[in-house]
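In what follows, a single structure is set out as C-alpha coordinates and then discussed.
Every protein chain of the complex appears in place save one, which is left out.
Presenting chain A:
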Amino acid sequence: MTQKITLEEAAALLWQEADLLDHREYDAWLNLWSDDGIYVVPIEKGVEDFANRLNYAYDDGEMRRMRVARLKSSYSMSAIAAADTIRTVSRFVVTGERSNEIDIRAAQILVEYRRDKTRPIAANVDVTVRRTENGLKLVKKVIWLAHSEEAVSGVGYLL
(Lines give C-alpha, C1' and ligand atoms only; values in the text may rest on other atoms or scores of the structure.)
Protein backbone atom coordinates (compact mmCIF):
# COMPACT_ATOMS: atom_id res chain seq x y z
CA MET A 1 0.00 0.00 0.00
CA THR A 2 1.40 3.39 -0.92
CA GLN A 3 1.67 5.94 1.77
CA LYS A 4 -0.25 9.18 1.18
CA ILE A 5 1.77 12.30 0.38
CA THR A 6 1.60 14.92 3.10
CA LEU A 7 1.38 18.64 2.47
CA GLU A 8 4.77 19.00 4.18
CA GLU A 9 6.37 16.58 1.73
CA ALA A 10 4.83 18.30 -1.28
CA ALA A 11 5.83 21.74 0.01
CA ALA A 12 9.41 20.59 0.50
CA LEU A 13 9.48 19.41 -3.13
CA LEU A 14 8.10 22.73 -4.43
CA TRP A 15 10.63 24.70 -2.41
CA GLN A 16 13.40 22.51 -3.74
CA GLU A 17 12.10 23.11 -7.26
CA ALA A 18 11.99 26.89 -6.74
CA ASP A 19 15.55 26.83 -5.43
CA LEU A 20 16.81 24.80 -8.41
CA LEU A 21 15.12 27.12 -10.92
CA ASP A 22 16.40 30.30 -9.30
CA HIS A 23 19.90 28.85 -9.35
CA ARG A 24 19.49 27.55 -12.92
CA GLU A 25 20.23 23.97 -12.00
CA TYR A 26 18.17 22.76 -14.89
CA ASP A 27 19.42 19.15 -15.08
CA ALA A 28 18.50 18.60 -11.46
CA TRP A 29 15.13 20.22 -12.22
CA LEU A 30 14.50 17.73 -15.05
CA ASN A 31 15.09 14.94 -12.53
CA LEU A 32 12.25 16.19 -10.37
CA TRP A 33 9.84 15.24 -13.18
CA SER A 34 8.15 11.99 -14.01
CA ASP A 35 8.70 11.51 -17.74
CA ASP A 36 4.98 11.59 -18.56
CA GLY A 37 4.65 14.92 -16.73
CA ILE A 38 3.25 18.04 -18.42
CA TYR A 39 4.51 21.56 -17.82
CA VAL A 40 2.04 24.22 -19.00
CA VAL A 41 1.94 28.01 -19.09
CA PRO A 42 -1.55 28.82 -20.46
CA ILE A 43 -2.60 32.11 -22.04
CA GLU A 44 -6.36 32.19 -21.48
CA LYS A 45 -7.66 32.03 -17.94
CA GLY A 46 -9.81 29.05 -17.00
CA VAL A 47 -8.84 26.83 -19.92
CA GLU A 48 -8.93 23.09 -19.24
CA ASP A 49 -8.11 21.53 -22.59
CA PHE A 50 -4.54 22.82 -22.88
CA ALA A 51 -3.62 20.48 -25.74
CA ASN A 52 -6.14 22.06 -28.11
CA ARG A 53 -5.34 25.66 -27.15
CA LEU A 54 -2.43 27.95 -27.75
CA ASN A 55 -0.21 28.22 -24.66
CA TYR A 56 3.05 29.94 -23.84
CA ALA A 57 4.47 26.51 -23.09
CA TYR A 58 3.01 23.02 -23.31
CA ASP A 59 5.92 20.68 -22.60
CA ASP A 60 6.07 16.93 -22.44
CA GLY A 61 9.31 15.22 -21.38
CA GLU A 62 10.97 15.65 -24.76
CA MET A 63 10.12 19.34 -25.02
CA ARG A 64 11.33 19.96 -21.45
CA ARG A 65 14.68 18.39 -22.30
CA MET A 66 14.93 20.49 -25.47
CA ARG A 67 14.05 23.61 -23.53
CA VAL A 68 16.72 22.93 -20.94
CA ALA A 69 19.28 22.18 -23.66
CA ARG A 70 18.46 25.56 -25.22
CA LEU A 71 18.70 27.47 -21.94
CA LYS A 72 22.05 25.83 -21.19
CA SER A 73 23.49 26.34 -24.68
CA SER A 74 25.54 29.42 -25.28
CA TYR A 75 23.69 30.16 -28.53
CA SER A 76 20.53 31.88 -27.36
CA MET A 77 21.07 35.61 -26.89
CA SER A 78 17.88 35.94 -24.84
CA ALA A 79 18.92 33.08 -22.53
CA ILE A 80 22.36 34.61 -22.10
CA ALA A 81 20.75 37.96 -21.24
CA ALA A 82 18.11 36.31 -19.04
CA ALA A 83 16.97 38.03 -15.87
CA ASP A 84 18.09 36.84 -12.46
CA THR A 85 15.13 35.49 -10.54
CA ILE A 86 14.17 35.12 -6.92
CA ARG A 87 10.88 33.42 -6.24
CA THR A 88 8.71 32.43 -3.33
CA VAL A 89 6.16 29.63 -3.55
CA SER A 90 3.64 29.63 -0.75
CA ARG A 91 -0.06 29.72 0.27
CA PHE A 92 -0.36 25.99 -0.33
CA VAL A 93 -3.81 24.46 -0.48
CA VAL A 94 -4.53 20.79 -1.11
CA THR A 95 -7.06 20.57 -3.93
CA GLY A 96 -7.05 16.80 -4.54
CA GLU A 97 -5.66 13.53 -3.18
CA ARG A 98 -5.34 10.03 -4.55
CA SER A 99 -3.51 7.02 -3.14
CA ASN A 100 -0.14 8.04 -4.59
CA GLU A 101 -0.76 11.62 -5.75
CA ILE A 102 -1.56 15.00 -4.30
CA ASP A 103 -2.78 18.18 -6.06
CA ILE A 104 -1.65 21.50 -4.65
CA ARG A 105 -2.62 25.06 -5.51
CA ALA A 106 -0.06 27.67 -4.55
CA ALA A 107 0.96 31.28 -5.08
CA GLN A 108 4.24 32.01 -6.83
CA ILE A 109 5.74 35.46 -6.55
CA LEU A 110 8.78 35.78 -8.75
CA VAL A 111 10.88 38.93 -8.87
CA GLU A 112 13.23 39.29 -11.81
CA TYR A 113 16.09 41.69 -12.32
CA ARG A 114 17.44 42.52 -15.77
CA ARG A 115 19.10 45.60 -17.26
CA ASP A 116 18.32 48.06 -14.49
CA LYS A 117 14.74 46.85 -14.13
CA THR A 118 13.26 44.89 -11.24
CA ARG A 119 9.89 43.42 -12.14
CA PRO A 120 7.48 41.26 -10.14
CA ILE A 121 5.66 38.39 -11.87
CA ALA A 122 2.70 36.92 -10.02
CA ALA A 123 1.12 33.55 -10.69
CA ASN A 124 -1.14 30.88 -9.30
CA VAL A 125 0.37 27.45 -9.70
CA ASP A 126 -1.41 24.09 -9.88
CA VAL A 127 0.91 21.20 -9.17
CA THR A 128 0.42 17.44 -9.02
CA VAL A 129 3.03 15.39 -7.14
CA ARG A 130 3.29 11.58 -7.38
CA ARG A 131 5.07 9.10 -5.11
CA THR A 132 7.23 6.74 -7.21
CA GLU A 133 9.96 4.19 -6.56
CA ASN A 134 12.42 7.01 -7.20
CA GLY A 135 10.88 9.39 -4.73
CA LEU A 136 8.38 12.23 -5.20
CA LYS A 137 8.02 13.46 -8.78
CA LEU A 138 6.21 16.33 -10.48
CA VAL A 139 3.58 15.08 -12.92
CA LYS A 140 1.84 18.35 -13.68
CA LYS A 141 2.61 22.01 -13.25
CA VAL A 142 0.31 24.70 -14.61
CA ILE A 143 1.47 28.29 -14.17
CA TRP A 144 -1.40 30.79 -14.38
CA LEU A 145 0.35 34.12 -14.90
CA ALA A 146 -1.70 37.02 -13.53
CA HIS A 147 -0.95 39.00 -16.71
CA SER A 148 -1.16 36.08 -19.15
CA GLU A 149 -3.78 37.77 -21.32
CA GLU A 150 -1.74 40.95 -21.68
CA ALA A 151 1.56 41.45 -23.47
CA VAL A 152 4.04 39.01 -21.94
CA SER A 153 7.64 39.74 -22.82
CA GLY A 154 10.48 37.25 -23.16
CA VAL A 155 11.09 34.85 -20.30
CA GLY A 156 14.70 33.72 -20.56
CA TYR A 157 14.43 31.39 -17.57
CA LEU A 158 11.88 28.86 -16.35
CA LEU A 159 8.73 29.79 -14.48
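By our rule, contacts are C-beta pairs under 8 Å (C-beta built on N, C-alpha and C of every residue); 3 or more make two chains touch, one makes a residue touch a chain; residues count from 1.
Note that in this section contacts and distances are computed from a predicted model.
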Options "Rieske 2Fe-2S domain-containing protein", "Nitrogen fixation protein NifU", "Ni/Fe hydrogenase subunit alpha" or "Amino acid ABC transporter permease": UniProt name of the undisplayed chain: "Rieske 2Fe-2S domain-containing protein"
Given A:Thr6, A:Asn31, A:Ser78 or A:Thr118, the one touching the chain that is not displayed: A:Ser78
Of A:Met66, A:Val94 or A:Ala122, the one touching the omitted chain in the full complex: A:Met66
Absent-chain contact - pick from A:Leu7, A:Ala122 or A:Val152: A:Val152
Of A:Lys4, A:Arg53 or A:Arg91, the residue in touch with the unshown chain: A:Arg53
Chain A residues that touch the omitted chain in the full complex: 41, 43-44, 51-58, 63, 66-67, 69-70, 73, 75-79, 81, 149-156, 159
